[in-house]
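On to chain A.
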Amino acid sequence: MKKGIRVIFSIIFLLIASPYLQAEENGMTKNRVLWKSMSQQEKVRIIEIYRVWKTQPAESRRKIQQNYKTYHNLSREERQKLKSRYNEYKRLDELHRKLIRERVKKMDQMFEDRRNMILERYGSMQKKPREEQIKMIEKSLFWKRLNEREREIFKKLLFPQQENNRTP
Partner candidate 1 sequence: MNYQWIQDNLSAYMDKELSKAQILEIGAHVRNCAGCGVEYARMSRAWDALNLWKEIEPRPDLRKKIMHAVQEEKRTQWFRIMLPAAAVLLVAMSIYIYVGFFHARSGQDMAVQTEGTAVLTEHDLQNVNEDEIITHLELLQEKDFYDTLDTLEKIDYLPLVEEVMQNIDEEQRSSLECSFV
Partner candidate 2 sequence: MDDTDIALMARIKEGDLEAYEKLLDRHQRPVFNTAYKFLNDEADAEDITQEVFVRVYKAAGTYRPQAKFTTWLYTIVKNLCFNAIRKKQSGRLLSIEDETVPEMASLGDDPSEMLSREQVKRRVIRAVNNLPHNLRLAIILQKFHGFSYEEIAQLLGCSQNAVKLRVHRAKQYLAEALEPLKEETY
């Protein structure tokens, strides 16, 4: 009788697990097909990126993998926003990219309670209508301290999908 119960549970487990196993296998299969269908140039490019990636410190690689997972857990709108932001970011020269990185770094170096304060304020801001958000940003110290060019940049970065609408 115990043997029978064990067998039944194994079957139930397989029935539940097999879609996941199948999905994972399907993911790999998809990648394999994609890889095989890539052009030689593309493959060479990927291999180069792979080589660079392998030489990166483990922590750096972990961060990239974590970002990959985070991205895939975001909503469709958020993913679109980030992709558009990235396209804008790519167009920036190194100087402005460095500027942004330094400002972000400043935030990262803040004490946790201050970071939490920022996140809280951001959360409240998100709940407000878009027009009000824009007004808040325009009134901010941050905005006042930007030059014209920087304002242009942040205009596109903060609201990447709404370039034709009213932005600060």
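By our rule, a residue touches a chain if its C-beta (ideal position, glycine included) is under 8 Å from a C-beta of that chain, and two chains touch if they have at least 3 such contacts; residues count from 1.
On the choice of candidates, all candidates are chains of the complex that A comes from, given by their letters.
Everything quoted here is computed from the prediction, not taken from an experiment.
Picking from 1 or 2, the partner of chain A by touch in this complex is candidate 1. In the complex of the two chains, the chain A residues touching candidate 1 come out as 1, 3-4, 7-8, 10-11, 14-15, 18, 21-22, 25-26, 28-29, 31-37, 40, 43-44, 46-47, 49-53, 63-65, 67-68, 70-71, 82-83, 85-86, 89, 100-101, 103-104, 106-108, 110, 114, 117-119, 121-122, 125, 136-137, 140-143, 145, 154, 157-158.
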